[in-house]
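A short worksheet on the structure shown next.
All protein chains but one are shown at their positions in the complex.
Just so it is clear, A and B label the chains in written order, and each chain counts residues from 1 on its own.
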């Protein structure tokens, strides 16, 4: 099925390109310059060459935060995409109150992450919080959600998944809905297995959107900041400190912008590499 | 769409009505507040407001707590009085507490100058001084237009936070430090005293004077049901969450192990090895991994086992709550606990509060002789912020700003703020301490809702700590202080949760502090540090 009009058209993209040029290039270039400088109190105070980058590679805290960020990204992206897809499939039907249900499911997206973190503190409250109370009734012990490094990690993942699953859900649902009925009607003639239809028809058709969702989610998850910030402040110790959190405290609390920018560029490089890898996989679907 | 539309409409209407009602409703000040405020207003020195100030406006930055919240509340409360006095007014810009440094420093660094007055914490002083960002109070002190206030009435350890060397920099407001709170009813209960004697073989120290005694008491009570609710209760309650100001606990606890008296007739004199806490004033080497600190950290870890393990994730609210509703028998923290204990919707222990000056230690480490000295040591602390106003160098009307801050610093107004607990201003001047040593009466506190004995214990504990303790802990006021404290906080948390050993944690802190000092410039920092602690090289 030919998907493209074989014409050269550029008018549609121009407004967006113009916008990006204006508001993106300057910050990117400026940040790079800063990453090569020594900065004190927000003022560039001399050329530092690669010293910020070297410092970064020798900083055990940097590696620790990178490790935790990767764990968070992995868990969150997999979980939100899988659950989001499942929910989208389930909700992709004519049912009573569908619109209301869908609106309810989007509510987590509007919860300011800062507030969500504090809410989490209450809910994960180890003494009398609802989660531990429920676990107690189910016969399990008191889980040290916020005072133990391992459980704190899990707590952050749970909150992150709660907030971001609707993101995947909404987009995948829209994707499912744009698959025309005729395709399904044709498929049903060949097989009545829902799973087979899903695997061979739905999933391939959904692939581009799925890929986009995964990539968007991944890129954003690397920048996870708000939830660790308000739920655990990166603790206990630095067990739940993400890389962006570290960049934030270095750059905007301590105003050590040189170092912060260097780390930010490193993060940029990682996410770019991952993004490019993804793009390569889906190249055939784009061209 | 019928019912949906009506639902939307209904919710929106309720919403809007709520705000309309709110806008029309009263402020919330009680009769008595207004009465006493008027009296304080009349009695306070009003100086001589310059008529040229009429119609001018200042912008004051303060952390966000609302019109009836701590520290920001008084600014709202006294604004109408200020307007009446001078014809000028001010805008209050509230900044989320966690973002104070970003916002204020960005404003000062970029010269944007939106804020004329900054009601900030003492830990910014290093950065203020290094960058010459503020205009000291000294410049206006003798200006005849200014209301007269008495820096000498502030207890010495706190007064030093308002000064730099001999120069007065800030204007009197809050006075922070940590004391230890305990359940005086439980500790003086003969039944428990007897059991304690049986279990520990000695009398229960009431109140505890050293950390070892605190540990014994908390260890004894932890796990027993001493409040009669059928469930085991706790010994100590602490706020050890990263970012939960837990490091101030350690700062106060470790002081007596580390701060050693100077030989000679002035034990409080700051020398290279005595009365120092943060860095060696000659070399700028961090002291944080010296034996005194290691011992103190071990004590902190020991103590943390006499409370719930959830403490490692508690910030102030949770930790204070455990004590205020009678679940923990002790906690050491700021004056807020004393005033919160009087509020029925926050506490169930009103009238049963015991307060003592911060405990000392059984021994201390002498840095000069590199030996432990087995003598009891008591060191006063001023940990916390001691929030007060300073004038930004970008202020457009510095005299008006100085007028406002001087007026708020006058004994009558400041004391009014102190007795009314919701203002968040804690006692610290002779006008707040009780007669005969101070000028206040217990009735003033009782009138605002304090239980008489609670108030007496509370105010006396602070007075004793700040006027009777022989030594005091120096406050870190060098550029990069908040950054260093963040490092301090993180690694302390690692140590108490067992992720690293105490020695390793303290070594990490020392390493990072060294790197921070290098970054800011060791020589610059050394000079500022020496000025900040009052050290004169010999």
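Definition applied: a residue touches a chain if its C-beta (ideal position, glycine included) is under 8 Å from a C-beta of that chain, and two chains touch if they have at least 3 such contacts.
Methods note: contacts and distances are computed from a predicted model.
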{"item": "The complex's invisible chain, by UniProt name, from \"Carbohydrate ABC transporter permease\", \"SusD-like starch-binding protein associating with outer membrane\", \"PTS system, galactitol-specific IIC component\" or \"Protein argonaute\"", "value": "\"Carbohydrate ABC transporter permease\""}
{"item": "Residue among A:71, A:119, A:135 or A:154 that touches the chain left out of view", "value": "A:119"}
{"item": "Identified contact with the non-displayed chain, of B:152, B:166 or B:345", "value": "B:345"}
{"item": "Positions on subunit B where the hidden chain makes contact", "value": "1, 4, 8, 11-12, 15, 18-19, 21-23, 25-28, 63-71, 91, 93-94, 96-99, 102-103, 106, 110, 112, 114, 239, 244, 315-318, 320-322, 324-325, 336, 340, 345-348, 385, 387, 424"}
{"item": "Sites on subunit A contacted by the missing partner chain, in the whole complex", "value": "1-13, 15-17, 19-20, 23-24, 26-28, 30-31, 34, 42, 86-87, 90-94, 99-116, 118-119, 121-123, 125, 127-128, 130, 133, 162, 166-167, 170-171, 173-181, 184, 194, 205, 208-209, 212, 215-216, 219-220, 222-223, 225-226, 243-244, 247-248, 251-252, 257, 260-261, 264-265, 267-268, 271-272, 275-276, 279, 283, 286-287"}
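We take it that only the chains that are shown with their structure count from here on.
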{"item": "For subunit A paired with subunit B, centre-to-centre distance based on mean C-alpha positions, whole Å", "value": "39"}
{"item": "Subunit B contact footprint on subunit A (complex, rising order)", "value": "40-43, 121, 125-127, 144-149, 152, 232-239, 249, 252-256"}
{"item": "Complex contact set, residues of subunit B against subunit A", "value": "101-102, 105-106, 109-110, 127, 131, 241-244, 308-313, 315, 318, 480, 482-483, 486, 490-491, 493-494, 497, 499-500, 519-520"}
